[in-house]
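Just one protein chain is left out here, and the rest sit where they should.
Order of writing sets the chain letters: A and B. Residues in each chain are counted from 1.
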Amino acid sequence: MRLTRTARVCLVAAVVITACSLAACSPAVSSPETGGSAPAGDSAPGADATTVGVIAVGPKDDFGYNQAVYQGVEALREQFPDLDVLEAYNIPEDDTAATTMESMVAQGATIIFATSYGHLDAAKQVAEAHPEVVVVHQGGLLDPVPANMGTYFGSVFEPVYLAGIAAGAATQTGKLGYVYAIPIPQTLANINAFTLGAQSVRPDVDVTAVSTTSWCDPATQADRVASLLSSGVDVMTQHQDCTKTIIEATEAAGAYTVGYHADASSLAPEGWLTGSEWDWGPLYTDIVQTAIDGDFTGSEYNANYRANMASGKNPFVASAFGPSVTDETKALIAAAAADLEAGGSPFAGPITAQDGTVTVPEGETPPIETIEQMDYFVQGVTGTVS
Amino acid sequence: MSQETEKAAPPLPPPPAPQTTDGRGRFLSRGSTLLRWVGALIAGLVVFGAFVLANGADPFAVYADIWTSTLTQPGQFQQIVLRAAPIALAGLAVVVPARAGLVNVGGEGQLIIGAVAAAGVALWLTPVASPWLVMLLMVLAAVVAGAAWAGIAAAMRLVVKVNEAVTTLLLNYVALYSMLFLILGPWKDPAALGQSTSVELNDAMKLPVFAGTAIHVGVALAVVAAGAVWFALSRTTWGFRLSVVGGNAEAARRAGLPVVTLLLTALLIGGALAGLAGFIQLAGMEYKLRPTFGLTIGYVAFLASWLSRHKPLPLLIASLVLAAIAVSGNSLQIGSGLPAASVNILMGLVLLAVLGWTSPRKVRS
Partner (left out) sequence: MIIDILAGAVRGGTSIMYAGLGETISERGGVINLGTEGAMLLGALGGYAVTAETGNPWLGVLGGALAGALLSLVHAVLVVSRRANQFASGLTLYFLALGVTALFGVSYVSQQINAFTPVPVPGLSEIPGIGPILFDHDPLVYIAYVAAPVIWWVLFRTRVGLLVRTAGERTEALEVHGYSVQAVRYCATVAGGALAGIGGAHISIAYANSWFENMIAGRGFIAVALVIFAMWNPIRIMAGAYLFGAALSLASVLQTSGIAVNQFALNAVPFVLTLVVLAVLGRRTMLAAPDELLKVFDNSRTT
């Protein structure tokens, strides 16, 4: 009796909930939402913008990816003194990103930079809701590309390849360490380019790649570095958003550092070899100028824009050399850089994956789209893509 | 205000005096409840302002930001409502067990597991079944999974007498890591260029929105659920019995109530509601699982339930308030350059004020 009563209550509740939700669904289905706000009529997206919004996934002073974004923003401010630049940092890669961009739009922003890989979905959503706003995304790939959207990025793996040469020349033990977050294609391309660069001067080099499964978890980073150092690694590099913990631990152990994202040579005065860093200023400036002029739609930025060293506009550049890099190594790097500027690629075949399959045959050079979808480690890397 | 009622209890060995638990709200007139809430909010805002000032920012500019970003900007209110819906559902997951004296800290995990189950159904059945069937099964899977997750805690409470507050808290982490494992491993969307997310739901599996708004039907579901829970708790025998058990389980047992069944159903229904919250967060908001999916919704919901004194209808308001605070944080730093997480201070302070200084009556345990 009691049980039946309980059951009856539950049943009633369940039926009520289901019925109501079904009832609520039906009218809405016939009229799905189309765009949050009216299109701005005949004006081009982003034209005559007075306000620009920038969102980033981490803090602006992380010696890393987000600090580079911040420096790009500062360059924008310098170039466009009258422009109002709204910034938001530590924006997680969930619906918060969309909410934040929406409130930037509400505050008048008509050009938006979404700068983290995981902000892409939110960026698409905002672009769709606001056809009058230019939304550009840092690092993603769009297919198709809406008239008010675009992605942009550099060829990150090019300076990383050059840094790999410095690492290969510097290592005594022949063991290089690579601390990465999660195996996204960009990271895999970097690890592979680094390995290939090192192999070009020291063919037997081993690159041990370990993952932290987080873009910034300093305690886990410390653990990974300790373990790599103890295994004999004497050159450390990384693909993390916050880079400080790893660099300081490496320096304290007397090993060499190859930087990433930003010039952190101040953290490793002895062991700094070189690194790769962002210089977003010119590109941000050009994108904003194009949009303000009303020329965004149809421009090279209304696409998956990729700059490389051959075009001379790669926003990802090699960092300054540290004290221990020899002139001989510098010459090797200069020669390799000249080759890339002439249209060469770190991934010019033959490229062999860890399992022995030839992924790029002799004489071929993969296009950037292929490189940005890389899903394997090359031979010479210790680690698994998990 | 409550001093006179909490004077030192006599040192009696077996303490917990039977508490009368139903109708506690009647001790408070509506007016004074409102006054306390306003007082708590103002106290929170003032102390928050002091923090902001200490950090070198202008508190009034910050207040202005919070004001505009929550109330005056178009579309922001919809954002708040959208955020409040899963908080309310996961809050109900605390409310129902609380009526039976159970503490469900596991809304976070039950929500995630619910979403994982729904995403799994979508992943496997989208190619083979009709959209409506898939969506129905997604709801069902989310509800069952949430209930099952809470069921583990219920089983441990009933079989080995381990407190559910402890187990539900631990299970949150197991749920989180299970989801992370899936989306970085077997469920990773190969087309997402290595982004660690699951495959996005098919458009047909996304919750429809009310015409002209961004509000999806999950919001209505949350309101209906709150109404249903209110009805079940206050107008049915089951609800009455739950509060008897919650008041004094031993007395209830002696009175012949099926205490085990009641505790079990309370926790299972709670888990089911949190699972439902996971479903609407998935099908209404995020459309795919990602590492930050549903982050802290369950904990915020737990606190929302405490704010509303475990009453279903006030819970809706508490959810809106907490959602508004969260939304204001996202735009706060745009204007004032403060970290978005700073608004957690405001949320924490308001909660402190409410928890510590608005209780109508204290019972010494």
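By our rule, contacts are C-beta pairs under 8 Å (C-beta built on N, C-alpha and C of every residue); 3 or more make two chains touch, one makes a residue touch a chain.
Computed from a prediction, not measured in an experiment: that's the story for all the values here.
Student: Looking at B:202, B:234 or B:344, which residue reaches the missing chain?
Tutor: Only one listed residue reaches the unshown chain, and that is B:344.
Student: Can you work out which residue in A:216, A:236, A:337 or A:371 touches the chain that's missing from view?
Tutor: A:216
Student: Which parts of chain B face the unshown chain closely enough to count as touching?
Tutor: The list for chain B reads 6, 11-13, 15-16, 19, 21, 24, 51-52, 54-55, 98, 101-103, 105, 156, 159-163, 165-167, 169-171, 173-174, 177-178, 180-181, 184-185, 246, 249, 299-300, 302-303, 306, 309-310, 338-349, 351-352, 355-357, 359-365.
Student: In the whole complex, what residues of chain A lie against the chain that is missing from view?
Tutor: Residues of chain A in touch with the missing chain: 59, 61-63, 90, 208-211, 213-214, 216-224, 226-228, 230-231, 242, 244-245, 248-249, 252, 267, 382-384, 386.
Simple rule for what comes next: only the chains that are shown with their structure count from here on.
Student: Any idea how many Å lie between the Cα centroids of chain A and chain B?
Tutor: Taking the average C-alpha coordinate of chain A and of chain B, the gap between them is 34 Å.
Student: Write out the stretch or stretches of chain B touching chain A in their complex.
Tutor: 69, 73-76, 79, 180, 184-185, 193-197, 200, 207-214, 217, 220-221, 224-225, 228-229, 231-232, 236-239, 257-258, 261-262, 265, 269, 285-288, 290-293, 295, 327, 330-331, 333-335, 337, 339-341
Student: Please give the residue numbers of chain A that touch chain B in the complex, ascending.
Tutor: 2-3, 5-6, 9-10, 13, 16-17, 20-21, 24-25, 27-29, 31-33, 36, 53, 59, 86-96, 99-100, 102-104, 106-107, 117-118, 120-121, 140-141, 182-188, 213, 372-373, 375, 386
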